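For this view, one protein chain was removed and the others were kept in their places.
The block that comes next holds chain A.
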Amino acid sequence: MAGAAGPGRVPGAAGGDGDDSLYPIAVLIDELRNEDVQLRLNSIKKLSTIALALGVERTRTELLPFLTDTIYDEDEVLLALAEQLGNFTVLVGGPDFAHCLLPPLESLATVEETVVRDKAVESLRQISQEHTPVALEAHFVPLVKRLASGDWFTSRTSACGLFSVCYPRASSTVKAEIRQHFCSLCSDDTPMVRRAAASKLGEFAKVLELESVKNEIVPLFTNLASDEQDSVRLLAVEACVSIAQLLSQNDLETLVMPTLRQAAEDKSWRVRYMVADKFSELQKAVGPEITQNDLVPAFQNLLKDCEAEVRAAAAHKVKELCENLPVDGRETIIMNHILPFVKELVSDSNQHVKSALASVIMGLSTILGKENTIEHLLPLFLAQLKDECPEVRLNIISNLDCVNEVIGIRQLSQSLLPAIVELAEDAKWRVRLAIIEYMPLLAGQLGVEFFDEKLNSLCMAWLVDHVYAIREAATNNLMKLVEKFGADWAQNTIVPKVLGMANDPNYLHRMTTLFCINALSEACGQEITTKQMLPIVLKMAGDQVANVRFNVAKSLQKIGPILDSSALHVEVKPVLQKLGQDEDMDVKYFAQEAINVLALA
């Protein structure tokens, strides 16, 4: 089949009596069933072209029935089909015929693959908007009911996502039925369906009348929140956010808060984790008063939870929680009710908890101001900078900018330096890599003097690290430093050291010189490049190691555009020509490539 589509076979305008514009479409239709999944996928993605050629009538009567039964295909084909059908209304004749798209999507909504089902539901939701109110009740609502009472739980889970789109436009009797269906799915036998219902509960609540929310949704929510399966209960926490936004403070207190309090103390750590994870959303949803009375104590408990996963999730939220407290009285709450618990976490037994805290704790300084930071937070930062776990130290160092704004970095520099040095020499190369990435940031905040004095030697040491990834990162780091501190600084501090390595007995180090030159030449500008770097590069063309020589060719190609044309022709060209005659194949190749790119032939 694929062969027939080749350009050679496309019939010309002259000749047969067939309509040649049909040919590509014919190929597309045939390839819907090609053995090659890529070709099938390709055809499905051009389904609109096929439909356009067939016209609305044949699309409805022939193409869609065919597609309705084509659910045996690979997931990716089904996924593409589900997506296409969402935009098909025009191709079947507009809104009056939108319901023709329901059968294929209905069968896609029952497949076992979640991504396909979700996409089918998404397309159904899209199409529901294009139904007239009459068609919605005549076709779409019955489909939702069919799915909701289907034999297999795949169809019932899909139904859960469709209630909220048809509800607002349905008549009041139908509305009652829809609510009834949703209600029964909330107590379905299979946990899969209850989970789907729980995850759509919030969305459904938003389109309901307030009375129904109070009388029907809240009891469902309460039930789901005390489901026997913790995988269901934890989803109720999310629904809690949406429901809370709909209710008045009074209703909230009586209808939702008992459940939320219970969730925060659930027997299952996964549910408590969910509360911790959704804490900022919950906080916004319930408002300042309940936050202060209920959520802050709950948060304290989460911070000292017996499960490390929960403590880590809560630790992540410390900054956001504090930020979102009402400015009035914020400082007092934080100082008296949050900080004491945060202090405990600094010496937590679990490194993930400490590192979660380290990633946000610096953010508290902007909230608490200079004095509190120096008195209360600084000791914590310093303790974390000395933590045994590198990730904790890294997280502190990576967030230094927050503190810098409030108290200036000098306060920290005495402790900072040993921490940086230790990370720079860590036995794990990934840790070294991580600290290198913060060097430009640190350099910017600590200033050039401090840098030259304390950190420069580290940056140079990384250039001869035994791990390539570190040498590579060190090279990029130099480039960023030069961008920050300027070409003069580079000429005085970095360039001599880099060029010195050209004489190193280790060829890997000699190559590092070349890589550095590649990275630095642009930032350093024409003069330094021509006068200081170029001679070294040219000298290295005689290196005994072929890898060095072909990297010379690559470097020349790289720095060529920065050089003036006389240097290029007088100095670079002969060297490249010589390398072009090299005995090594790779050297010849890269020399030739450089000659071509620099137009020196």
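The rule is simple: a residue touches a chain if its C-beta (ideal position, glycine included) is under 8 Å from a C-beta of that chain, and two chains touch if they have at least 3 such contacts; residues count from 1.
Note that contacts and distances are computed from a predicted model.
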{"item": "Chain not displayed: protein name in its UniProt record (\"Serine/threonine-protein phosphatase 2A 55 kDa regulatory subunit B\", \"Phospholipid-transporting ATPase\", \"Nicolin 1, tubulin polyglutamylase complex subunit\" or \"Coatomer subunit zeta\")", "value": "\"Serine/threonine-protein phosphatase 2A 55 kDa regulatory subunit B\""}
{"item": "Selected residue (touches chain absent from view) among A:62, A:289, A:453 or A:527", "value": "A:62"}
{"item": "Candidates A:128, A:154, A:355 or A:411 - the one touching the absent chain", "value": "A:154"}
{"item": "Which of A:103, A:191 or A:525 contacts the chain that the document leaves out", "value": "A:191"}
{"item": "Residues from chain A at the interface with the omitted partner, ascending", "value": "1, 4, 9-11, 15-20, 22-23, 25-27, 29-30, 32-33, 53-54, 58, 62-63, 65-66, 69-70, 72, 110-112, 114, 152-155, 190-192, 195, 228-231, 266-270, 306-309"}
